[in-house]
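The structure appears below as structure tokens.
Only one protein chain is missing from this complex, and each of the others stays in its spot.
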Amino acid sequence: MTQKNRLTGGLIDHTKPLEFKFDGKSYQGYEGDTLASALLANDVRLMGRSFKYHRPRGPLTAGSEEPNAIIELRTGNRQEPNTRATTAELYDGLTANSQNRWPSLRRDFMAINDRFSQFFAAGFYYKTFMWPAAFWEKVYEPIIRKAAGLGSLSMEADPDAYDKGFLHCDLLIIGAGPAGLSAALTAGRAGARVILSEEDYICGGRLNSETNALDDMSGAEWALQTLAELQSLPNVRIMTRTTVIGAYDHGIYGAVERVSDHMAVPADGAPRQTLWRIYSKQALLCAGSTERPIAFENNDRPGIMLGGAVRSYVNRWAATPAQEIAIFTNNDDGHRTAADLTAKGVKVSAIIDTRTDAPTSEHATVLAGAKVKDSLGRLGVKQLSVELADGSIRNVSCEAVAVSGGWNPNVHMTCHQRGRPTWHENISAFVPGPDGPPGLSVAGSAAGIMSTHGALTSGAKSAVSALKSIGIKAKAIRTPKAEDAPVNLQPYWYVKGGNGRAWLDQQNDVTVKDVKLAHQENFRSVEHLKRYTTLGMATDQGKTSNMGGLAIMAELAGKSIPEVGTTIFRPPYTPTSMGVLGGRAVGKDFHPTRKTPSHFWAEEQGAVFVEVGNWLRAQWFPKAGETHWRQSVDREVLATRKSVGVCDVTTLGKVDVQGTDAAEFLNKIYCNGFAKLAVGKTRYGLMLREDGIAMDDGTAGRLAEDHFVVTTTTANAVSVYRHMEFCRQCLWPDMDVQLISTTESWAQYAVAGPNSRKLLEKIVDSEFDISNEAFPFMACGEVTVCGGLRARLFRISFSGELAYEIAVPTRYGDAMIRKLMEAGKEFDVVPYGTEALGVMRIEKGHAAGNELNGTTTALNLGMGRMVSKKKDSIGSILSERVGLNEDDALMQVGFKPVDNKEPVIAGSHLMAKTGEVNAKTDQGYITSAAYSPILESSIGIGFLKDGGNRKGEILRAVNPLKNQTVLVEVVSAHFVDPEGERLRA
Amino acid sequence: MIINHPILGPRDAQEFTYLGDASLINRPDWQADDAAKQFYDYQYLRDNPAGEHRELWFHEQGDRSWLVVTRNTVTHEISKVELASDVARKEGRSK
Partner (left out) sequence: MRFSGLKVIKEALTGHKGWGPQWRNPEPKPHYDIIIIGGGGHGLATAYYLAKEFGQKNIAVIEKGWIGGGNVGRNTTIIRSNYLLDGNEPFYEFSLKLWEGLEQDFNYNAMVSQRGILNLIHSDAQRDAFTRRGNAMILNGADAVLLNAEEVRAEVPFLNFDDARFPIKGGLAQRRGGTVRHDAVAWGYARGADQRGVDIIQNCEVTGFRIESGVCKGIETSRGFIGANKVASAVAGSSSRLMSKADMRLPMESHVLQAFVTEGLKPVIPGVITFGAGHFYVSQSDKGGLVFGGDIDGYNSYAQRGNLPTVEDVCESGMAIMPMIGRSRLLRSWGGIMDMSMDGSPIIDKTHIDGLYFNGGWCYGGFKATPASGWCYAHLLATDTPHETAKAYRFDRFEHGYMIDEKGMGAQPNLH
């Protein structure tokens, strides 16, 4: 377990060794390492394979922009595909495996693709695999799909928890590098509420990777010192391991905190990650910049990486990628790399500098005006072929290459609201444009200010002006003396000449040739380029590759880079786990569960429950010996129709309507009349939408001149209330009417059956006369029950039986059901569930959700005459449109099978008894069906063209999904007690 | 998005339910000669502008106010928030 490439120093703890495994082999690293730095320290450069050609790959970067070193982290149900080794923090016992290779990383069978790469040029798949037609799904696609993809999921449910939280601040600072730290200190000292977020696990950004001094401290020391002061300020919240993923409207930012990703498993009770929604008054982007490579032939071999990354590995992680490193640069950064490597005792084989006027170096030979033509080395770079200024070729041996092509400001967040970056000639890069999200300013190298001094001062200044805009006075901190070198760069995107492949997008295997081919085929918009070649569509979203592609496009088109433009930056900034976006809304907690007041009692009875929206309702109450749900339901129906049954109907929406204009208000929202409803009476009401289609139905009871109680269906409780408030506030604002939803305030039970009155007489206090004379069908009133408890009683019936609904304050709901069942014992009372409720309403022909499906009118429902033409009510005008009133309009009717042993199936379509069966001969459909134990037959209701005039006709109900055809007779939908004698009894 | 509720102050738009163009306040007269045409226009046709849009939001998970929000459909910037009942009265609606 030697760490061959481990150096001294760095920001790792050499006293805390950590064991880990990669592809089954054990290694040792230190606390503070990433997986990539630890592997490099162990002289492992090969960490992955590319997407298309399965080329061997090592890390290109040392951060979240990594395209190559992506691995499967952890095992079992925590397996996490496509994890960047460059950001995965090492912990003791970490297990990682390479991905997208078979059988092993070193010997990957699919690398055969690389041999045939000329056949796999950009977009080749659009031009072939078309013959024979059937082969796409059967042959070509399965092979392609299997070969494609990157890492794999465990296919097991994620065992970890995820949280969501909300934060508020005056100033959100995104990134804790020099600019962010100096901004945070400036704002923190001013007393502003500050959130400082940092994607890394330590603050400091490039200060941790560079050797430049700040005053007399190292950058890392200054960062630590600044952090210490920030930590002492109660108004500053420092969030490391936190990536701001997107800039949303009105100062809202999404951020993901990786709470436990640096541990084997989350601590007890802790989430793996937390999604924060941050509400900021101002935000300051200090996200730094990303270095870009220079493309050359075979520039993708393990060991070839960005110069800044090499400095990070050497300086911060004390891990050199190799013992001998060559440098390829177009700017002074390459020389900085040479100095740092030399200082650490790593040999620099040469500085290949594209600039003919390149400065000299005391650390290595500078090959000015030279360029790298090619590289060698199967599983890792061994040698570079360099074309010198005079055109001669020199071979440079090396085991790693540090490539510096300049830096691109991380403008992403400024473009999340469709802002466009602008071109900055001095640094040959895009910088944030003027049209970024309101309230977001930019500082440091994210703004194109590339020196440490510039970052520090611009951070402080930007914090002052951001706070000023929200009325907080702040004073810029004194910034330490720091490096302030100008950017000295010669734009250089790719090395020309040669016939080989030079990679731009390393993960997706997009080469310079592919870009040229796209141009040749007239894919000349940046978006066409991206989509045709897949440039920038990999897991790094082109952070290191897009600029190269744009530059080549510009060259081919004879345009400037800004004229070519960029593709659109979209959230999230870095890939974000689905788990954290889902938060706690998983499994049974996906939606809240609403339970009725009788729920616990029903549970005690062994009820079977069913989801009705967010409610759980008792579906039926099985008794001992009942083995099929139909036995329970039939029993409940028969017992109710024979004696008495009780059903919890609390879920029905209830709206209290009060005020002197309450009656007139209801008159407007129901299509039928309500103005003259007497106090103490209830009426069925049908609400239309303004387009004349039925919206909902229910009852409204008038408890007093100025007081109504409206009920809605369970499904529409919320939307009907919303609609009523719309009518009240937006249409008739001066009506004296007040509304409040009381769905949750009252527990309501239907008590139905011939003995329902007898039962209720035992419950309702004796001073209230509920005899048929005193309290007839459709009566309502406020009563007391059980010796003084206030209650509301409605004599309404969904079942068609003599029935009541009794409502008590919700907190008495449990007591009430127990009382009802107790009092009902002598009548053999049964509780019945939604299933029996449904059977009885179908037997009675009452419309419910299946009939009120949002396309049916009052006419369709057989209630056309209810729509009053004498008043203004919602929907009445548009209900008169010709298309809704055709002669053969669908009408709700009932259906009985000719042979009562056959089932009526909801969803069947209605066809003439003979003739063709197809869409053109379709005459309607069955909406609801049930087995009626009273009629001992399956029955259904549904809509039939001109149905009202076709009673007695025999039709076919066809269900081609199951190859079923049932002969049915058209009947009245009122199967039971059509005259309504029972409910008036 | 954040809607600055005239009574309650800034609230996340997630607390609200959206309906549509505030022209829905201007429900036509049912007794007009061309009521059918007016109602068709009212119910179905929209300016649907790219730019400033006056629109109705319901504070469903709040105080149940209907609001008229003036919001730019291109930038999502909100420039004005009013109680819909106030707007309705201003536009001549009463009972």
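Letters A and B mark the chains as written, and numbering starts fresh at 1 in each.
Quick note on the criterion: a contact is a pair of C-beta atoms (placed from the backbone, for glycine too) under 8 Å apart; a residue touches a chain by one contact, two chains touch by 3 or more.
Note that the structure is predicted; figures quoted are calculated from it, not measured.
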Contact with the hidden chain (one of A:His335, A:His416, A:Arg641 or A:Arg956): A:His416
Residue of A:Pro562, A:Gly659, A:Gly849 or A:Gly864 touching the missing chain in the full complex: A:Gly849
Residue, one of A:His262, A:Arg394 or A:Arg531, that touches the chain absent here: A:Arg531
Which of A:Asp92, A:Glu156 or A:Glu981 contacts the chain that the document leaves out: A:Glu156
Contacts of chain A with the absent chain, listed as residue ranges: 51, 78-82, 118-119, 121, 124-131, 133, 136-137, 141, 144-146, 148-158, 160, 162, 164, 246, 248-249, 252, 254, 275, 277, 416-418, 513, 517, 520-523, 525, 527-528, 531-532, 534, 537-539, 541, 568, 570-572, 575-579, 581-583, 585-591, 593, 610-612, 689-693, 695, 849-850, 853-855, 878, 881-885, 905-909, 917-919, 922, 925-929, 958-962
Touch residues of chain B, complete complex, unshown partner: 1, 12-14, 18-21, 37, 40, 43-50, 53, 55, 71, 73-76
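As a working rule, only the chains that are shown with their structure count from here on.
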Interchain centroid distance [CA atoms averaged], chain A/chain B, Å: 28
Residue numbers on chain B that touch chain A, as the complex places them: 1-2, 12, 17, 19, 24-25, 27-28, 30-31, 35-36, 39-40, 42-43, 56, 58, 60, 64-66, 75-78, 83-86, 88-89, 93-95
Complex interface listing, chain A residues touching chain B: 248-252, 279, 417, 438, 661, 664, 690-691, 718, 722, 725-726, 729-735, 872, 876-878, 880-881
